[in-house]
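This part shows chain A:
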Amino acid sequence: ATVAACGDNTASTTDSSNESTSKSTPISGDFQGAGATSQQAAVEAWIAGFQGTNPNAKIAYNPTGSGAGVTTFLTGATAWAGSDKALSDDDIAKSKAVCASGQAFDVPVYISPIAIVFNLKGVSDAGKHINLDATTAAKIFDGKITTWNDPAIQDQNKDLKLPSTPITVVHRSDKSGTTQNFVSYFKDQAPDAWTYDLSENWPNEVGQGAKGTSGVISTVKQADGTIGYADFSQVGDLGTAAIKVGDSYNEISAEAGSKVIEDSKLDDTAKGENRVVVKINHATEAKGAYPIVLVSYDIVCPAYKDTKQAEFAKAWLTYVTSDEGQKAAQDAAGSAPLPSSLTSQISKSIEAIKTK
Partner candidate 1 sequence: MGQRIDVNHENIYYGDFLAVEDVNINIEANKVTAFIGPSGCGKSTVLRTLDRMHELIPGAHVEGEVLLEGKNLYDKDVDPVSVRRDVGMVFQRPNPFPTMSIRENVLAGVRLNNKHISKSDADDLVEWALRGANLWNEVKDRLDNPGIGLSGGQQQRLCIARAVAVHPQVVLMDEPCSALDPISTLAVEDLINELKDDYTIVIVTHNMQQAARIADYTAFFNLKAVGQPGHLEYFADTTTMFNNPQNAEAERYISGRFG
Partner candidate 2 sequence: MAEETKKKNLDGAPVIDFDKFRPTRSSEQYRKGKDIFMSGLIALAFVIACIPLVSVLWTTIVNGFKRLNLNFLTYNMTGVVGGNPTPSGGYGGVLHAIIGTLEITGGAMLISIPIGIMCAVYLVEYAHGGKLAMTVSLLVDVMSGIPSIVAGLFAFSMFTIVFGPGTINGFEGSVALSLLMLPTVVKSCEEMLKIVPNDLREASLALGVTKQRTITKIVLRTALPGIVSGCILAIARVIGETAPLLMTAGYIASTNFNLFAGQMTTLPVYVYQEYSKLSANCPANATAACVPTIPMERAWAAALVLIVVVLVLNLIGRLVAKIFAVKTER
């Protein structure tokens, strides 16, 4: 017997059919997750979709950030955590105390290309892209290239007339998975131009910092000559850079992001059972691939002290990683679908969740 909750928008609105993957017995109860902000839009869609088949499940996701999400998960207060980076060895060790048996594992659920966005009179407002290779981009973001008509940029964009406007780099001011995924591309592809340690913090004092993706986007919009990076879904009408892959410059798109993951291997340094951790192959030469992507994981236990939680976790991951779930995320957040190369790995891990 459910009392219609106050102010709820009737949840059974997803136009998706109910016949697919989900189990015969619907899940019910209160379930909580917390973690990466990047997943928020997707999770909203997933919750709506999941509740379509399990109307008595009340799910809340608190986008506190990956770090806080994992910390909370490790206290046992949440059923799952969303995180922009894979678990550390330390976290794995700690998880033994929380999981009923075994240790926590992570599976990729959300892949999103990271765009290099810019605002330049005469270029971005005319709807044009610019072409950049890894080294040039790294130099721009390191403050080594300071004007838009610098030969390094101009040479790659013969068809554009670039002004001498100074470049204002806009980066995240908060600790961010987006930042880490973004600069790891430079670190792999332009190690000479980008010498900083890999970190979730922006490492230099070039340009301006802004809080959150929303801060970066609004800052880029506020002045001429700005360049920044942001989740693809937030780009709006700003200009984006096409990135040099092999010999061609590939524009950003969800599918292009998927391609690089397809061309990537699992990270074999990630120790622990059931883990599916992607080592992004930034050096990909795959046709049409866009190499700067963010992979975000869901972290769960193989066994829970409360079987209800286990049932939920299993059903949740099953739905989220299904085609239907990925499609919902793509619509809601503009994310890239999980490549088929990963799905069997993922299903195997999900099967490991004990519900008895």
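Quick note on selection: all candidates are chains of the complex that A comes from, given by their letters.
Just so we're on the same page, contacts are C-beta pairs under 8 Å (C-beta built on N, C-alpha and C of every residue); 3 or more make two chains touch, one makes a residue touch a chain; residues count from 1.
Note that the structure is a prediction, hence the values are computed from the model and not measured.
Colleague: Determine, using the touch definition above, which of 1 or 2 touches chain A in the complex.
Modeller: 2
Colleague: Which of the residues in chain A come into contact with candidate 2 in the complex?
Modeller: For this pair, the touching residues of chain A are 5-11, 13-14, 30, 32, 34, 37, 40-41, 44-45, 47-48, 51, 58, 60, 62-64, 68, 72, 75-78, 212-214, 217-218, 233-234, 236, 328, 330-334.
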